[in-house]
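Only a single protein chain was left out; the remaining protein chains are all shown in position.
In order of appearance the chains are A and B, and numbering begins at 1 in each one.
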Amino acid sequence: MATRVEVPALTRPRTLSERLVRIVTRSPVHIALIIIAAIWLVPTVALLITSVRERSDTLSSGWWHVFESHLTLSNYSEVLRTAGMGHAFLNSLYITLPSTLMPLIFGALAAYAFAWTRFPFRDTTFLFIVALMVVPVQTAFVPLLKFFRENGGLNTEFYGIWLAHTAFGLPLAIFLFRNFFITLPKDLIEAARMDGASEFAIFRRVVIPLSVPALASFGIFQFLWVWNDLLMALIFVSDPSKQPMTVKITQLLSTYAQEFHILAAGGFLLMIVPLIVFFALQRYFVQGLLAGSVKS
Amino acid sequence: MKRRSWLVLLAVALTAIVASFAATGYGGKAKPAAKSAGTIEVLSLWGGSEKDAFIKVTTAFTQKTGIKVEYTTARDFVPVIRTRLAAGNPPEVAIIPRPGVLSDLAKQGAVKTLSSMGLTNAYMKARYGPAWIKLGTVGGKLYGVAAKANSKSVVWYRPDQFKKYKVKPAKTWAQLLTLTKTLKAKGATPWAAGAKDSWTLTDWFENVYARTAGPTKYQGLFSGKVKFTDPSVGRAIRQMLQILNNKYLAGGVQGALGTAFVDGIGRVFGAGAKAQLYFEGGFVGGIALQQVNTKLKAGVTINSFPFPTINPKYDSPMVGGGDLAAAFKDNADVRAFLQYVSSAEAGRIWVSTGAIVSPNKQVKKTAYPNLLVRAEAAQVAGAKVFLFDGSDLLPGSLADDWGALLQNALQKPGTINSLLSDYQKKAAKEF
Partner (left out) sequence: MTTAPVARRALSLLSLSAQAPPIQVPQPKRRFGRSREGSLKERLQGIAFALPAIAVLCLFVIYPAYYTVRLAFYKSDFLFSFTNWVGLDNFKDLFEDKAFFDVSEFPPSGAVFNNVRWVIIYISLCLILGLALAVLTIRVRYESFIKSIIFIPMAISATAVAVIWLLVYSPNADIGTVNAVINAFGGNPVSWLGKESTVNYAIIVAYVWASTGFAMVVLSAALKGIPTEILEAARVDGAGEWSIFRRIMLPMLSLPISVVTVWLFINVIKVFDIIYVMTAGGPGTSSRVIAYTMFTETFSGNPGRGAAVAVIMLVLTVPVMILNIRRFKSERVMT
């Protein structure tokens, strides 16, 4: 378990005076933390409040006057219907789900190969994939656009962006899964091999069930990454009826300029899914962050 | 263990299948697959009230022909058009405010010629004056139909406020400066500018330059024959700065640079607005009336006067803009649309919204709904010298760079000469 840089239980304050002393000496820490946390929350809160205020209010007074104004959900309905954010929400979903599943599946398969099978040039290829993790997407999108155009008009459907996201998510997936897979007990795998199981059976029955945390955390990361992405969507989803929420918001910005009540509602809609995913699956998220890392 | 992993794989596979079905079935509903059923996509940069005006035209077109029109707004229409061309799914038609961009694309073969689509030279000549035909012509072939026109030599003001401050519209630059100083002395904020959108600054420059250096040099500058390092250019910029500075601009230079074009209109004409004068094109009237502040009354709380003369030798050349409709695909629906856009009926409907002036010769003056657009139409028709918006004529990325240069000049007047010489180096390569 995590060790705490705290006074061990032996010296926990017993008497009231000891407690008071502790509070006083610790109060700078408390104060600092509370102030920092409050400042951190302000921008998001400002947006949330602005999204439920009336237009005339947002144009004339700041969000801190929230208690003097009446609140409304009309901004959300306008953004969803008229501005097409509801449609864009579905687009975001259609783009994100396959873009998360494909690198997950292909990455796990490849990672298993790199971790538990032996074939020529295995380690060199893996090192190469490690190197690929930091290649920026800018080095690829121009040729990819051309490639997709010339090969079946993949840009008019979602296939183009699925493939692009998969390609750029694979190095990380392979790297993470491989590092996780090799921590699995060798005996289990050797035993299964000796029982005559095929590699695929071992993969399916031994490795995958034990790797759910790692799969989940990459899945979450990739999901957030694709959901929140703007640049790839701008380039590979040029059909306006297929554009996800991130692109839709930039269009809202040009049409509605300073009409923050609309922009705030749109922005919040964009944020909701990642926030839900984050809070609901925080366990996996944090576990993944610490997986195979610092000694604990 | 066994069952769980099966279930996991099954769930994964199912989701993937459902997703791809949904996506392709979904895609089937959207435009690209369904386009054969009489729908075309038109792309342009208008939003808000300008877009609503155009939608009236397309609705009439759909009623008449049954062909549906989907309109797409694009804030950065140049990257959007180029991305879609590169991706292989361009819109059928784009209405482009920049002949320079049209020229670039036409030279590379991305645009269809009008004659190949049934719009003959004779057809076009019957509807448009030579200036408009020349604009849409690249390498001797016609590519663009002039869809709308606007004067860009208009200064907007509030007549009721002028009465209050006892000032009058200006006819000469000297009078304009006096007007500015008087307003300032009486405690008002004289000017607002939407300098965040750099094209508003380019319009300022073009009007001042045309009036200080003359139409011939103007044409030369924007076609590469006159260098940007010519002293007349720097002089014109400095002249602009006599008004566009911290003393007379709402919010100062920084405030203006942080204000977008429509918000700038709001600074003068919005409810509770503080500034008095706003320079931009004739389209400001429509946007102000229909979008920014619907309580405005033409002639009472909003009016315009022509951009004043500076050098009496050059009088008042009109700088104007226009949008050209060009086609990236050729089919019966597109041809029908282009023909409609160039018809008198479409022109009439469009101008009746008060948003535009039509370059179409066949549209009658009586179609204009209010005195603001009538004045603008008269200015467009009666202009002795008509100069197309220079920066829209510039090729490649020069147009955006020119706007950026003016934004930089506004902030650092001391660097004007070095900015111009760097720009000239870039320009020399493009021309």
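Here is the rule we go by: contacts are C-beta pairs under 8 Å (C-beta built on N, C-alpha and C of every residue); 3 or more make two chains touch, one makes a residue touch a chain.
Everything numeric here is computed off the predicted structure, so don't read it as measured data.
Shown chains touched by the hidden one, complex as a whole: A, B.
Across B:Thr120, B:Asn246 or B:Gln411, the residue that sits in touch with the chain not pictured is B:Gln411.
For the chain missing from the display, the contacting residue among A:Ser69, A:Thr125 or A:Thr255 is A:Thr125, taking the whole complex into account.
Touch with the chain that is not drawn comes from one residue among A:Val21, A:Leu71 or A:Val135, which is A:Val135.
Interface with the hidden chain, as seen from chain B, comprises residues 76, 78-79, 82-83, 85-86, 104-105, 108, 110, 196, 198, 251, 254-259, 395-397, 400-401, 404-405, 407-408, 411, 418, 422, 425-426, 429.
One chain is missing from the display, and on chain A it is touched by residues 2-6, 8, 26, 29-30, 32-33, 36-37, 40-44, 46-47, 50, 58-64, 106-107, 109-110, 112-123, 125, 127, 129-147, 163-164, 166-168, 170-172, 174-176, 179-180, 182-187, 198-200, 203, 217-218, 221-222, 224-225, 227-231, 246, 249-250, 253, 258, 260, 263-264, 266-267, 270-271, 274-275, 277-278, 282, 286, 288-296.
Note that only the chains that are shown with their structure count from here on.
If you check the complex, the residues on chain A that touch chain B are 90, 94, 97-98, 101-102, 104-105, 142, 145-146, 148-150, 153, 155-158, 160, 204-205, 208-209, 234-236, 238-242, 250-251, 253-255, 257-258. Looking at the complex, you find that chain B touches chain A at residues 1-2, 4-6, 8-9, 12, 15-16, 19-20, 22-24, 26-27, 30-32, 41, 47-48, 70, 72-75, 80, 83-84, 86-89, 260, 262-263.
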